[in-house]
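Structure incoming, see below.
Here the complex is missing one protein chain, while the rest keep their positions.
Labels for the chains are A and B, by order of writing; each one numbers its residues from 1.
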Amino acid sequence: MPANYVPIFIFIAIIAVALPVTLLAAKLIRPDNPQKTKAMPYECGVDPIGDARARYTVRFYIIAILFVVFDVETIFLFPWAVQYKALGLFGLAEMLVFLAILIVGYVWVWKKGALEWI
Amino acid sequence: MLHLALFLIFGVIAVVGAINLIAQTHPINSALSLVVVMGSLAAEYLLLGAEFLGAIQVIVYAGAIMVLFVFTIMLLNAGAEEQTRGSKVAIIIGIPGMVIGSVAVAWALIRAHTGAEVPVGSLYGSAQGIGHLLFRDFLLPFEITSVLILIAIMGAVVLARRES
Partner (left out) sequence: MIPSTDYIRLLPELILIVFGLLVMLIEPLLGEHNNRKGLGAIALMGAVLSILASFYQTGYEGAAFFDMIHVDTFSIFFHVLIGLIAAVVILASFEYLNLQQIRYGEYYGLILLSSVGMMLMSSAVELVLIFIALEISSIGTYILAGFRRNAPISIESSMKYFLLGSFATAFFLYGVALMFGATGSTSVYTIATTLAQGATPLAYVGIALMFVGLGFKVASAPFHIWTPDVYEGAPAPVVAFMSTGPKAAAFAVLLRVLFATEAPGWFWLIWASAVLSMTLGNIGALVQNNVKRLLAYSSIAQAGYILVAFAAAKDIGISAVIFYAAAYAAMNVGAFAVASHLANVGEKYVTLDDYAGLGRRAPGLAAVLTIFMLSLIGIPVTGGFLAKFYVFQAAMQSHLTGLVIIGVINSAVAAYYYLRVIVYMYMREPQRDVPVLKMPFALGVSLAACLAATIYLGVLPGRILDYAMASARVLVR
C-alpha cells in the first residue's frame, strides 16, 4: 500500500531541491540596491502606522479552538463513510449518537452566543 | 530500500525540527518548526502504512492545531524568550535527564526486538481498517470521545468568553 505513495515522496524530494536552487539563483541574478522606502511594509500606498505586532483579541482564539474541535469531530466521519455499506444500520446509529452528543455542544455554543462577534 | 531511506530521512528531519523548536527563542519560529515536525511525522506514518493517521496528522496537527498555536502567539503578542536562572537550571538538569530517558527507552526498544517482523501496511492503517476497528471493537472509546470533545468545547467557551 505505501508503495502508492512513493510518487508523492519523489515530488517532495524534487521540491526540496528545486526550492533552494531557485531562491539561490534569484539571489545571484537579481540587482540588489535596497532603499528605506522599498523596505517599508505595503499598506495600500498609505504610510504604515504603528507596529503590526499588536495583541489580538481573544475572540479569534475562541473561533480557532471551536474550529479545531469540530475539525476533529469531522475526522471521525471519514472512517465511517468509507465503511458505510459494511457497517450498515448499526454503524449509522452509532454515528448518530456520536453526532447527537456533539450537536448538543453546538447548540449550546450557539445559544451561549460564543459564535457571535460581540 | 527506498522505503528505508525515506523513513530515515524523514526521521532525521523530525528530530532536527524538534531540536530547532526548542532552540529557537521566538515562539513563532518554534511554531513553524513544529509544522516541520508534524509534517515529517505524517510522512513517517504514511511510510509505515498508516495512511489514515498520516492524513489526520496533516489535517489536524499541521493544519488546525498550528492555526491555534499561531493565534495564541498573536493573542499574547509573545516576544522572544527570556533566560532566567531557573531556565538555566532547567537546561542543566533537563538535557542529561532527557538523554538518560531516551537512552533507556531506546535500549528497551532494541531489547524488545524479537526478530518477528510485520510487513509494512499489513495492519489496520487505511481508513477502512480504522473504520472497522472503530465501529466494532473500539465502539465505546469512540462514543466516549464525543463526551471528551464536548467537555473541551465547554472549557474553551466558559474560560475564554468575555463576561457580559
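Here is the rule we go by: contacts are C-beta pairs under 8 Å (C-beta built on N, C-alpha and C of every residue); 3 or more make two chains touch, one makes a residue touch a chain.
Quantities reported herein were computed from a predicted structural model and do not represent experimental measurements.
In the full complex, chain A touches the hidden chain at residues 90, 101, 104-105, 107-108, 111-112. Residues 104-105, 107-109, 111-112, 136-141, 144-145, 147-148, 150-152, 154-155, 158-159, 163-164 are the ones on chain B that touch the missing chain.
What we mean here is this: only the chains that are shown with their structure count from here on.
Rounded to a whole number, the gap between the C-alpha centres of chain A and chain B is 16 angstrom.
Chain contact summary for the complex, chain A toward chain B: residues 1-2, 5-6, 8-9, 12, 53-62, 64-69, 71-73, 75-76, 78-80, 82-83, 86-87, 90-91, 94, 97-99, 101-102, 104-105, 108-109, 112, 114, 118. Listed in rising order, the residues of chain B touching chain A in the complex are 2-3, 6, 43, 46-49, 51-52, 56, 59-60, 63-65, 67-68, 71-72, 74-77, 120-121, 125-128, 130-132, 134-135, 139, 142-143, 145-147, 149-150, 152-154, 156-157, 160-162, 164.
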